[in-house]
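Just one protein chain is left out here, and the rest sit where they should.
All chains are identified by letter, namely A, B and C, in their written order; residue positions are counted from 1 within each chain.
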Amino acid sequence: MVGANTIQSMYEDMVTARYYEERLQEVYLEGKQPAFDISAGTIPGELHLAAGHEAAAAGVCAHLRDEDTVTAPHRPHHVAIAKGVDLPRMTAEILGRETGLCKGKGGHMHLFDPDVNFACSGIIAQGCPPAVGAAMAAQKRNEDSVAVAYLGEGAVDQGAFLESLNLAALHDLPVVFVVEDNDWAISMPVERVTDVENTAERADGFDMPGVRVDHDDAVAVYEAARDAVGRARDGNGPTLLDVQVHRRMGHFMGDAEGYRPDEDQERAQRLDAIERLADDLREHGVDDAELNEIRETAEERVEDAIEWARDQPEPAPEDAYENVFVDGTAAASGGED
Amino acid sequence: MVGANTIQSMYEDMVTARYYEERLQEVYLEGKQPAFDISAGTIPGELHLAAGHEAAAAGVCAHLRDEDTVTAPHRPHHVAIAKGVDLPRMTAEILGRETGLCKGKGGHMHLFDPDVNFACSGIIAQGCPPAVGAAMAAQKRNEDSVAVAYLGEGAVDQGAFLESLNLAALHDLPVVFVVEDNDWAISMPVERVTDVENTAERADGFDMPGVRVDHDDAVAVYEAARDAVGRARDGNGPTLLDVQVHRRMGHFMGDAEGYRPDEDQERAQRLDAIERLADDLREHGVDDAELNEIRETAEERVEDAIEWARDQPEPAPEDAYENVFVDGTAAASGGED
Amino acid sequence: MSKPASDPGTGGADRELTMSRAMVDAVAAEMRASDDVFYMGEDVQDYGGIFDSTEGLLEEFGRDRIMDVPISETAYVGAAVGAAQAGMRPIAEIMFADFVGVCLDQVYNQMAKNTYMSGGAVNVPMVLTTAVGGTYNDAAQHSQTLYGLFAHLPGMKVVVPSTAYDAKGLMHAAIRDDDPVVYMFHKRLMGIGWMPAPEGPKTPVPEEDYTIPLGEADMKREGSDVTVVTLGLHVHRALEAAEELAGDVDVEVIDLRTLVPFDTETVVDSVEKTGRLVVVDEDYQSFGVTGEVTARVAERALGSLEAVERVALPDVPVPYSRPLENEVNPGADDIVAAIESIK
Partner (left out) sequence: MSKPASDPGTGGADRELTMSRAMVDAVAAEMRASDDVFYMGEDVQDYGGIFDSTEGLLEEFGRDRIMDVPISETAYVGAAVGAAQAGMRPIAEIMFADFVGVCLDQVYNQMAKNTYMSGGAVNVPMVLTTAVGGTYNDAAQHSQTLYGLFAHLPGMKVVVPSTAYDAKGLMHAAIRDDDPVVYMFHKRLMGIGWMPAPEGPKTPVPEEDYTIPLGEADMKREGSDVTVVTLGLHVHRALEAAEELAGDVDVEVIDLRTLVPFDTETVVDSVEKTGRLVVVDEDYQSFGVTGEVTARVAERALGSLEAVERVALPDVPVPYSRPLENEVNPGADDIVAAIESIK
């Protein structure tokens, strides 16, 4: 059984993440209207929001500690929030500010918070091998920390993922692979890119347990992840979790989803893991006033982060030459050295 | 049932291939004794011989026509022979001669014979995607030709192979993947690189039939391949065949196999698919005189090829600048243009 | 067939097209002409290509010829290699050039080498299309051009159009070419609704087919004082810089258009006239395009060369934040400064 406190804590993460994405959407569109120009506004570049994915983040990360490593793909915010990444500095990073997690160099697809061992990569499935490596480090050091690699269902046909399964299984490494199956890889429905209905089936061929969670029910994810993270932590090797989630927004901001049937979009709105979890909390005796309070607290946290981030300075142009190497070797092997 | 003619034809391929490798081994060592110098002698560079793999070549290629495509890896000769590659010109290529299949530019890991649609690549598993592409071309053109990609058991953890399985299954492409499991990837035994006992298990997770042939019994391979090639030709999609073979020689010439237990090497010598097939032929009433004759004919063919190849001229140095592009664009975008 | 941007197209009657429309125009014409041509990529069907590279093709050619593929670049780029060797003329798209790292082996060890390794027994008539470039804050993994990487590895031709007119002619040439051609289109030039292009790339484009031979640079502006050699987006930034300096410095702007084969003659002739060379590139500076152009000139016209400057990405990954990306991606102002420093 999953206790009320746990459910409430997941609920907090999820409403924070949802509200965060909704607010980022608004901030992103600032300066991009009426004509949408990707390079204009408060947040330029691509922005991939994860509304509808929250259960996969909260349900798994509930089992993680700061020492545990998480790698996320191009759609990382909900996972970052559940992993405890510093929200104001993450927001400052997304806004390209000097005090952002990465001094404005990374942006929303490349968030690094070493305090909670969170990292991401914008290249499909390429977060998997480094997660395997973090797990390898833990194993070699006899530490019981684990690593979790998140990826989309569109990423499961990429060599980096498949090779990682084998390497993790071979060394019984403490890794959990979490596939967030939102049915779409940009405009490509899952049937267009693989014949395999759920990725958990692939685990078998790598001698690894694979578990499918058919609904984005945070409690169900939590339970599946308890086993998976527990196995890893106990030295019993990796697990593949395949979690059904729903993409409530476009692939990236500006995606009009012309390719997407209305019913599919409606279904994503209807099947809301957050509402489901609110019902669970109500069953545990949490009343609507309390739920409201949780939501308000989350919203305040998000607003504070955004407000703080907006006030942060942009980096100075010459900062661009720093940080290629940590030892201060000149940025430019060719430039004005 | 497999008829005597078929068995005899496979036997011919296999004894040809075996004798070819034995003779190449001798030719390779010419000029490399007493001190072994890889760049000296009649055949310089790496040489990967396939003695002990013959059943996997003969059993599958028996079902193929010239129009069917085969891609082979770094250990290609037995497959080339079974596919009907021009033996004298192949030998001339291995000896680096002007009249070789590739004018001396390819060498033994890069043999191309478009007359029988044979190609190879020395990069692990990278022959798989082009085989998928050849199958795609056949499907688009409504031709019933098929493609076969050969790879070693050490290659099954490489992204190129795994991605290819998915793409082939997705489009029901006429491809057969043939894994030649010789238990070793250079010095790495299979247990050191994967937990999966036979690769056929991996096929499942890509929605593809996987068939393991546990002994390098050419007749068993033939039967498994009949189904697999037949399925492909009939438009019913790809199959993965995993065939146990045995590496009777070192990984490459010069490999002293210090890492290999004596029993393992002895076992490889003992389990000889060619002898097994000779027994089958005897059961079909072929007597030893006839078997001898087959072998002698094969040996003569090999000797002729080697002799012809030795007589061929080396390419002129300036030929090095030709063939970067087929249209005669200067070889050097930078050189003396 | 090569025409200066100042008078592109065959006459005033030509429609003006964006670069993406011109590119698609050529693909469509080649697909009509031959069933052997087909297009594979991610999101090329219903989406029409993230950067409009296949917009409208699905309707005419259907899902067998405009193929969405799994996110398995190694598998489908390699499949294009195999299909090309089997006699078809596939076009495979890598959505961003930045992603070539997941499939480089198929690109440089197979696609580019099979012709040579086979002594010409086989050839690989395919086109590899890919989007390049920054300027919209997409950070280190989605903003590279990697021109130098592709051009360094032998066996593939490399094309970089800067205008609609060139885009069409180069695409016709690329598809008809019997060798593998990498066709690198700059996102900022495509004329995509949500990524406004500068003025230059939209040009008149003839309805009829025409090819621009691979290996011919194009003088986009004549001048006598300084030679600016560049490609892609930076052709337009160089032209802007040239306009800004007009009257003061007479700047010649050469658009390389293809990196392989390389048109050494046009570049050298120009420097022999002007004596001054500025090489401008959006790729990383070191071990890339700017070094190569400089070296070719130094080898052949050292006596004429009075000064040389390179303006390129200063060997840092592309940073996200606006002031940082602006700092490292050469602007017209940086080109002006470089010209002025040696004029």
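Assume contacts are C-beta pairs under 8 Å (C-beta built on N, C-alpha and C of every residue); 3 or more make two chains touch, one makes a residue touch a chain.
Fair warning: this is a prediction, and the values are worked out from it, not measured in the lab.
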Omitted chain's touching partners, listed by label: A, B, C
Touch with the omitted chain, as defined above, among A:A50, A:L101 or A:V213: A:L101
Residue in contact with the excluded chain [from A:L95, A:A134 or A:A273]: A:A134
Absent-chain contact - pick from C:A22, C:V44, C:A84 or C:A151: C:A151
Candidate in contact with the missing chain, chosen from B:S145, B:T194 or B:T239: B:T194
Residues of subunit A in contact with the chain not shown: 69, 71, 100-106, 110, 112-114, 117, 119, 121, 123, 126, 128-138, 140-141, 147, 159-160, 163-164, 166-167, 170, 322-327, 329-330, 333-334, 337
For subunit C, the residues touching the chain missing from this view: 74, 98-109, 112-113, 116-117, 139-141, 148-149, 151-155, 259-260, 262, 284, 286-292, 294-296, 298-299, 302, 305-310, 315-317, 319
Hidden partner interface residues of subunit B, rising order: 35-39, 44-46, 96-97, 100, 102, 104-107, 109-110, 121-126, 154-155, 157-160, 185-188, 192-194, 254, 258-259, 314-321, 324, 331-336
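Criterion: only the chains that are shown with their structure count from here on.
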Gap in Å, rounded to a whole number, between the CA centres of subunit C and subunit B: 39
Separation of subunit A from subunit C, taking each centre as the mean of its C-alpha atoms, in whole Å: 35
Where subunit A and subunit B are represented by their mean Cα positions, the distance between them in whole Å: 45
Numbers and ranges of subunit A residues touching at least 2 other chains: 157-160, 193-194
Residue numbers of subunit C (touch at least two other chains): 69-70, 72, 74-75, 102
